[in-house]
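Encoded as structure tokens, here's the structure I'll be asking about.
Just one protein chain is left out here, and the rest sit where they should.
Just so it is clear, A and B label the chains in written order, and each chain counts residues from 1 on its own.
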Amino acid sequence: MTLLLFLEQLFNGVQFGVTLFLIAAGLTLILGIMDFVFLAHGSQVMIGAYLAASLTILTGNFFLGILLAIPLTFASGYVLEYLLIRHLYRRDHMDQVLATFGLILFFNELIRIGFGPAALFSDLPPLLSGFVYILPDTPYPMFRVIVIVVGLACALGIHFLVAHTKMGAMVRAGANNESMTAALGINIRILRRMLFAMGACFAGLAGMMLGPLSAVEPGMGEPLLILSLVVIIIGGIGSVRGAFVAALLVGVVDTMGRVMLPIVLRTFMGQASADGAGPALASMMVYILMALVLVVRPTGLFPPKG
Amino acid sequence: MKKYLTLAVAATIAATPALADTVKVGYMTTLSGGAGIIGKQMQNAVNLAMEHTGGKLGGKDAEVVFADDQRKPDVAKQLANRLVKSDKVDVVAGVIWSNLMMAIHKPVTRSGTLLISSNAGPSPIAGSGCHKNFFSMSWQNDQTPEGMGKHLQDSGVKEVYILAPNYQAGKDMMAGFKRHYKGNIVGEVYTKLGQSDFQAELSTLRAAKPAATFIFQPGGMGINFIKQWKQAGMDSVSKLYTVFAVDGVSLPGLKEAAVGVVSTQTWSPDLDNAMNKRFVADYKAKFGGYPSFYAAQAYDTMMAIDHAVREAGSADTEAMRKVLAKGGIPTTRGSLAMNTNQFPIQNIYLREVVMDSDGVATTKVIGTVFENHSDAYASECKF
Partner (left out) sequence: MQGLKILVEGMLGNRTQFLLLIGFALFPIYTSIADLPFWNDIAMRIMLLGMAAMGLNLVLGYGGMVSFGHAAFVGIGAYCVGISQYYGLFNGWVHVLMALGTCGVLGLIIGFLALRTSGIYFIMITLAFAQMLFFLFVSLEQFGGDDGMSIDRAEFLPIDLWEPLRLYYLIWTSLTLVSVLLMFIVASRFGVVLQAIKDNESRVEAMGLAPLPFKITGYLISAMICGLAGALFASWQEYVSPDIMHWTRSGELMIIIILGGLGTLAGPLIGAVAFLLLEEILPELLYAIAPNYAENWMIIFGPILIAIVLFARGGLMGLLHRLSRVRP
């Protein structure tokens, strides 16, 4: 493995991590601040992807599709919170698990009925299909670079919102002492609704970025959900900064694990064994990482105070 | 008459008196859940076949009971028990997945009921675990990649980089490929099952610069891989050869992106025989879009049952068995011959993805790699 390839894979890991961050950010806020086990977060990814893909087909313009899909995804999260989620905050975590599991089934079938079980066609506009030379002799799909840029921009945006705005202060205050903030006259209900909708929005944005790269199909969000849970645990539940660091860490470890492990194993195992053990171990890498982090820091890398 | 059941409320089944001479087929496939699109195509094909035969099989009244296995082995087992013991079907047919086939193979064949596979073909039941009541109307898992291996070997391709998901079928595919390809395998990568992002693997591929790349990535994985392959401009680095990645299920999701991708398969929509032409034309007209090989095999399964009942004069298991074992079954692949382990002996074609005159992506046969190919496990099978 050359240095250039190594760096390129690092880049791949960062791109994957940034996508994970978009999903994990909303989840860590919902789980950490509202203490709500929202299993259907993967469905938000799917809803965003479908909205963008179908609006792109409808309008014939990729950018327009995404532009219209973002507020619609926000709205879907807002409506969901209003109709259902707010009734479940006081409930036991296990009840939330059951309810949001039912939600996953519902959304998957809704999409399946609405769009059919086959993958929806989603592709890049010619404008974004080019290459960028991130390193000498390394052409990299331009769209993936854009995904990284978008992800980083969102990260900065969320950080700004949480750390430097009144709303962010309210969110952090709400996290620490609910009755006090309510007593201060801050409408906790609207706050929660906005927070939830924003989480949905970012997850949906991740879906919109993923759509042109992979398949837009029912259930596309579930595999990412598990990984996002790992991310927020490593990062510390409720911490956006933790989610960011952890997402990059997980993205890089997963990517590098996948490509390097078979090579490393082959040096002291036979080819056949390495090819057999490599992928299995690579799948476990992220869990091993999580276990290691928890041993050293049982509440994650950046647990929020209080 | 067709009915749909998972495990029906008893009254529905018990109340309908089956005519004594009715041929009953229990068709098991995955209709709900993630892979429902495949099951849907198979169901469409079975319904189309019944239309073509006028609702009869072998000239007798016929009844098809669809069973949704939800891709779960325990549900499949339950359904198989029900179809055999309660509905007393004459044939259990269908089954997409190898693991489900492994779960129901023994119970069904041992009960004296014919089991005809429309897709699954794991090696144990082609070899030492074979049973005389089982017939395959599809292929043995290794055959299709064997075709690609031979093609690359014959074409003088010196080096290949191979890639498949890390599960039994993936390993079988690669083993089948290596049976005939004797050149240099410069890379053998097993990806995660269900993986959606292959950028990391593509980066490593590009650094290796192999002349040819052979992949097995079924379903959504295939769509993802080929999309990303094109987006990364890999066509200028290596030539892509595939199995089970471009077909009637994945092409609607890929469209132009798949043009030029080469694959091997035992069937293609453009195969030139009367039955196939009628099947493809009617399928397109009725369901909008080309049928996949899953659909073709499902259609062939019903046609095989039709043929067997007609030649045997009854739906008796042993009689039908004798007819099918002789081969010469009319299918969308022409007249199909049967091997001693009751898997087909058939051609393996080389196909390329092209856009047809309506601007729809489909595969076109560009050559025949194997004629009358047998699977590698037939010799191990002794009834």
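Going forward, a residue touches a chain if its C-beta (ideal position, glycine included) is under 8 Å from a C-beta of that chain, and two chains touch if they have at least 3 such contacts.
Here the structure is a predicted model, which is why all the values come from computation and not from measurement.
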Key: Of A:Ala24, A:Ile66, A:Ala99 or A:Met170, the residue in touch with the unshown chain   = A:Ala99
Key: Contacting the left-out chain in the complete assembly, out of A:Leu135, A:Leu156 or A:Met284   = A:Met284
Inquiry  = For a quick check of understanding: of B:Lys171, B:Lys277 or B:Arg310, which residue touches the chain that isn't displayed?
reply    = B:Lys171
Ask   = Among B:Gly26, B:Gly58, B:Gly94 or B:Pro122, which residue is in touch with the absent chain?
value = B:Pro122
Where the missing chain touches chain A, by residue = 31, 84, 87-88, 91-99, 101-110, 112-113, 226, 229-230, 233, 237, 276-277, 280, 283-284, 287, 290-291, 294, 298-299
Request  = In the full complex, which bits of chain B touch the chain not displayed? Write them out.
outcome  = 4-10, 12, 14, 31-33, 36, 39-40, 68, 72-74, 77-78, 81-82, 85-86, 98-99, 102-103, 105-107, 122, 124, 129, 166-169, 171
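The definition used in the following text is that only the chains that are shown with their structure count from here on.
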Gap in Å, rounded to a whole number, between the CA centres of chain B and chain A = 35
Remark   = chain B residues touching chain A in their complex are 34, 36-37, 40, 166, 188-192, 194, 196-197, 199-201, 203-204, 207, 220, 223-224, 227-228, 231-233, 249-250, 252-255, 257
Ask   = Okay, in this complex, where on chain A does chain B touch?
value = 1-2, 4-5, 8-9, 12-13, 15-16, 112, 116-121, 123-124, 129, 131, 139, 141, 143-144, 210, 212-215, 217-220, 223, 255, 258-259, 262, 271, 275, 278-280, 282-283
